[in-house]
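Removed from the display is one protein chain of the complex; every other protein chain stays in position.
This part shows subunit A:
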Amino acid sequence: MKLRKLSAAAAIMASGALVLSGCTPGDDGENGNGDANGGADNGDANDVVYGEEGDFTQEGQAYIGGEPTDGTRVDLPEDFETREDTIVTSPGGVPFVNYNNDHTLANSVNNSVVAAQIHSGFWYYGTDLSINQNEDFGSFEITEEGDTVYVEDEDGEPEIDEETGEAVVDEEASTSYVIEYNINDEAVWSDETPITVLDYKLQWASQAYDEDAGFEPSGATVALYLPEGLEAEAYDSKTFTAEMPAFNADWQLMLSGPGQPAHLIAEEAGMTPEELNDAIDEGDVDALEEVAPIWNTGLGHHGEWDENQTLSSGPYQLAEWNWEGEETGGSVVLEPNENYWGTPPGTETLIFQFSDESTHVQALENLDYHVVSPQPDEDVADALRGLADSGDFIVHEGDTATWEHIDFQYEQGPFADTPELAEAFALCLPRQEIVEQIIQPINPEAEVLNAREIFNYQDGYDEFVEESYDGRYDEADIDAAAEIIEEHDAEGTDIQIHHFDVPRRSAMVEIIDTYCGEEGAGFNIVEQADANWSPGDEGWEGVGLFAWAGSGQIISGQNIYSTEGNQNTTGYSNEEVDRLWTTVADDVSDEERTEALIEIEQHLWDDLHGIPIFAHPGMDASDASIANVRSTAAQTQIHWNAEQWQRYE
């Protein structure tokens, strides 16, 4: 009886359900709340060509507008349009922290990578470290050749300043060089205010008055090399000139993007652009003190921003800034800058998400990211090649501007006591073996680097090396090394190898040990792995194993190899080299400069300052359906031409 009651209750509810089921809430019969197929489609696709393996192309990579033949940007077709699509990429874990990329706390590669998309400038680095003028933005050239006269010593050689290591300029006798800059008439900020000389003047002032007015710039080169500032007819001129009292071989690098919108900063500081202009011209520190905090962080930093203030001078502008803290994480969403006067960007939404490199391979496989640049090692290389085998992904293999080398310490230790031992160490150093075992698993094309001032992927490398180096250390020669060691009665001498405790370098030390150690030439190799070691530390002995990150500057080596150079930490000194650097830095023809560099290299080989080993391999990967992705040797990373990326399928 009771059981029957129960089933009756159930039956009533069930029949109720039948009535109800006719009207499931939200069931409009056509699943109208979304299209599960997703994806955007956008009319005609551009024609693409597929790359072959080459110096500037990657096999299988698609290019819109023709296969690139040099390190410059791809020549996009006239009718190139923005495609309604999203591309997500990650430059690594460090987030974008400041709209002002010149601020000292924004001085990270990732900040520059994002900033490069919201700003454009006079020039950019090509994939082979070439410096290319950006004609969309404007042009610049030396209009007045000056003459740099150096103070001479008794022998008629240029006198070297003992503090800076640079040649002393005779200011009275020298005349200045004048560089003229022309900004494209159409160049405007995203609020349609023209980009003018005032923007550059503010950039100059931020360095010239940094401590006085409270600016916090990340560098000081503009104010250092252009002490007189910038000259223009009016504060809103598109043409301006800069006086360079002493020639600087890297003059092209001094000014690029306009940095911050000066008109907006002036407005925020409660002054007119004219007043800001006057304050800069007169060096009015009191007025500039008002401007400095706005220049530093006032227009958008640490995720606090206002779309009316983060103005763009480039193809993209900030659309969203998901801030998750300054260590890592978060993302930046970019949208096209409608007032950009040049070629429109390739993709409607470009997202930079900041996550650790170790997450990149799986993220690419899951298409969370479409372009990634993980830290290359053997496992990553294998995983990426495995992905590429499917044909859906492209691996971009190449070299970077970072080069591994050893330096001999001549101030103390075995090489200070017996400099001849450096020759023995150089002879037994198995450079070929190191490259084969350590680097070729990542980049099968890798080869030993035989120069310090030019990379093996740059034009003219072969000719350069032919003249500067005779191949004496190509093959490890244990017997010859052992002979020298015996001659100096130095069997079992401790040779410390210092490095920053990186697994790859420990593996290198192991290889060196089999050739130069007790089993080989007869040294006693002692590994000194310390994450806190720095070549600048006092008192280290033996050999330093580390890498220099090349910046594309011509005279950066002067700091390392000249007697008084800031980065000369091994006591190397050769007067001839010091003099030759002065020639390199001077206003000479490219041939003369190359000649001088070759001579420097010859000395560096003869004196055994150190030995280059290899250029660090770079490894990037991308979704094969995205065109125009190109890796680069410059620090701008694979994102250097992100505004040209576009899905073509």
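In this section, contacts are C-beta pairs under 8 Å (C-beta built on N, C-alpha and C of every residue); 3 or more make two chains touch, one makes a residue touch a chain; residues count from 1.
Basically, contacts and distances are computed from a predicted model.
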_Missing chain, UniProt name, options "ABC transporter permease", "Acyl carrier protein", "Iron-sulfur cluster assembly scaffold protein IscU" or "Na+-transporting NADH:ubiquinone oxidoreductase subunit E": which is it?_
"ABC transporter permease"
*Touching the absent chain in the whole complex: find that residue among A:E141, A:D161, A:E324 or A:E649.*
A:E324
*In the full complex, which of A:G219, A:P419 or A:G492 touches the chain missing from this view?*
A:G219
*Which is it among A:E159, A:E231 or A:D356 that touches the chain not included here?*
A:D356
*Tell me, which residues in subunit A touch the chain that this view leaves out?*
2, 6, 9-10, 13-14, 16-18, 20-21, 24-27, 31, 33-39, 86, 88, 90, 93, 97, 104-105, 210-211, 216-220, 297, 302, 319-320, 322, 324-331, 333, 349, 351, 353, 355-356, 358-359, 362-363, 365-369, 532, 534, 536, 559, 566-567
